[in-house]
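Worksheet: one structure, shown below.
All protein chains but one are shown at their positions in the complex.
Residue numbering begins at 1 within each chain, and the chains themselves are lettered A and B in the order written.
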Amino acid sequence: MPERRLLALLLVAPALAVVLALFVYPLCYSLASAFTTRDGAPSFDNFAKAIELYTADIVFTLVITTVSTVLVAILSAAIGGYLVLGDHPFAVKLLKWLYRWPLFVPFIVAAQCMRTFLAKNGMLNNTLDTLGLVDLRNVSGLLDWRGIIVTFVWKETPFVALLVAGAMAALDRAGIEAARNLGARGLRILVEILVPQVAGVMIVGLVLAFVTMLSVLSVPIMISGGSPTMITVDMAFRVNSYSDYGTANALGFISYLIAGLGAWIYLRRNIAGAAQ
Amino acid sequence: MKRLGIVIATVAGLALGFPATAQNLSVVTAGDQNMVDYAKDYLGPLFEKDHPGVTVRAVGTGPGDAGSQKIYEKLEAEKNNASWDIDVAVIHQKAAGEMAAKGMLARYVPDVPTGKLVTSPAAKKALGADVDGYVIPMFNSQTVIAYNTDMVKDPPASYADLVAWADKHPKQFGYNGIKGGMSGVAFVVGWIYANAPDSERLINGPYDKSTEAAWNDAFAKLATFNKNVVLTPGNAGTLDMLSRGEIAMGPVWVDMFYTWQADGKIPPTIKLKLIGPGMPGQPMYYVVPAKAANAKLAADFIALATSPKVQADGIVKRFNWYPGIDAAAVKSQLDDATWQKLFVDVTPEDLASKGKPFPIAPYFNDILESYERKVQ
Partner (left out) sequence: MIAALGWLWRGAALGVLAFAIFGPLANLVLWAVALQWYYPHKLPLSFGLRYWREVFKPTSDAFVSLGTSIEIALITVLACLLLAVPAGYALGRRLLPGRAAILMLMLLPQAFPSVAVYINIARLFYRIGLNGTVAGVVLVHSVHGLVIAVWIAAAAFAAVDAELELAARNLGASAWRAALTVTLPLAAPGIMAAAIFVFLESLDEFTGTYFVGVPDITTLPLMMFTASIAGNYQIAAITALILLVPSIAFMLLIERFLNTETLAKIG
């Protein structure tokens, strides 16, 4: 019925309009700004400048997000796996309660926690020193790109682990029991049986986590003082100090490319899965 | 359902704002938190006492030139409006020069009684740009090297000594690069003054880009130096790491240092040294935007802020800044002990010989960009 369709369209239109006006339009504006000079002539100058000044940061952004995502994948698979395969109900229950906490800590609060936790004389090093594992005088703080990785992993693992654990719990236990009967132990069951079956859900979560990491400004600003850092900090610096929207948007385009990498992996996986 | 309606109405009402019954004086200041505190906790109440019915609204835009840039951008975006919503702005020299050149500032100084009390060259020229009549300095500040006397027995006296020291004590010196605070920027400028030829030309002009080829060596040395140092998150970051023993030395603003020490945030074992051939300092300026909504009130506010009494009590005594107006006018308002507190580690002779201004604006921008290109 056409009038029903029209009505449905009217119901959706306002929400669509907001997303179009407040996201798609600025996005197009950003792309346009990246490829033009201040006077409006098309050029690659902004990219030349961005690459000249910030190559190290671009590389590090890629490294930080990729390493973080891989670590999140490993940890969330391990947590999900233990929740499904663990034999001791008390340990499983404790883990279930424990791992969710960082999920509800906002990024900026996590950044503040880590700023003092990972400092040279922060709680982490102090504790390790008390345990005799390091010497406070020689140790260095983690307040650089490694601290950014730690914070991202801390914050994103519960999210992906939640998805993965849910997916694993929904799997048919028959396969697991069969493998157990054949003598396979925990790790092998996890890697060869569980993970392949939840790979789809896991990749969705990892791609979302990956894109989120590229969007965060608070964590790199608060944790890593100088170079190398993530290009989000450079974008903010360019705009705030020089009003240089061209270079900032060029860096933005580069971050879209990096995000696109993640999306491409997701699509490849989906197409491969559909083809099977 | 009805209660929800009332809640929504209340929230909507609050969102639309109270109608302005009192007169609001909008004071927007760049710089660290101490600048905002000064306007909000000290100047604001003082002014409101003399001007009943006026509320002073103080807002900060953040440290460094980035904060001043935000003020410039805001006014630039409003430039076609009938009146602007910033009455008093406190900005750095670079932004002041730009805004004066673009006609965005009111020429209020001749109409203000305290205008006669400022004779220093910094009140007439800002990084080479003419600002005579548009600005009154709020204060003068100076960067120095702060060092922990427990960890550094013999502090370096010059940039060259510092390089040698950092070589022997890696990761014990920290500064914030050029992002996040002007103390790091000042350190880099001082480095150029020490390591590149003709620093006089950098300070007084004329601007000639070809002279910058001589900087390559200096920046290469800085890149090597950076490998031995820690990069801190900002002005406060350097002070913070100093206080927690994570670094032994770093560039700081004298006023910020003394304020932190007075607050008990820095142990008394940390002292200051102004190293040679010199380190920059800068005033920050009171300006009135050209189309400020409350221009007369703004001028009155600045007159109060630059009066000898307020400069003595507020600027020197409470906040440990060097005064913006002429020292002679302020010194008479203070007892000797308070005045001398400013010069405990850094004597007036030090200031006279090693306190330098920042370079003229085009050289300043080029130094920053070269840093990004060659050192980062």
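Following the convention adopted for this analysis, a residue touches a chain if its C-beta (ideal position, glycine included) is under 8 Å from a C-beta of that chain, and two chains touch if they have at least 3 such contacts.
Since this is a predicted model, take the numbers as computed values, not measurements.
Participant: Would you mind spotting which of A:F35, A:F60, A:Y99 or A:F152 touches the chain that isn't drawn?
Facilitator: Of these options, the touching residue for the absent chain is A:Y99.
Participant: Take the complete complex as the reference. Which residues in subunit A touch the chain that isn't displayed?
Facilitator: So the residues of subunit A touching the unseen chain are 4-5, 7-9, 11-12, 14-16, 18-19, 22-27, 29-30, 33, 88, 91, 94-95, 98-117, 121-124, 126-127, 129-130, 136, 154, 162-163, 165-167, 169-170, 201, 204-205, 208, 211, 214-218, 221-222, 232, 235-236, 239, 245, 248-249, 251-253, 255-256, 258-259, 263.
Participant: By the contact criterion defined above, which parts of subunit B meet the unshown chain? Give residue numbers in ascending order.
Facilitator: 8, 11-12, 14-15, 28, 32-33, 59-63, 70, 73-74, 77, 180, 233-234, 236-237, 239-240, 243-246, 264-265, 267
Basically, only the chains that are shown with their structure count from here on.
Participant: Just how far, in Å, is the C-alpha centre of subunit B from the one of subunit A?
Facilitator: The separation of the two C-alpha centroids amounts to 37 Å.
Participant: Applying the document's contact rule, which stretches of subunit B touch subunit A when the two form their complex?
Facilitator: That would be residues 62, 64-66, 69-70, 73, 171, 176-177, 179-180, 230-234, 237, 241, 244-246, 372-373, 376 of subunit B.
Participant: Could you pull out which subunit A residues touch subunit B in their complex?
Facilitator: 52-53, 56, 119-121, 140-141, 221-222, 225-227, 233, 237, 240-243
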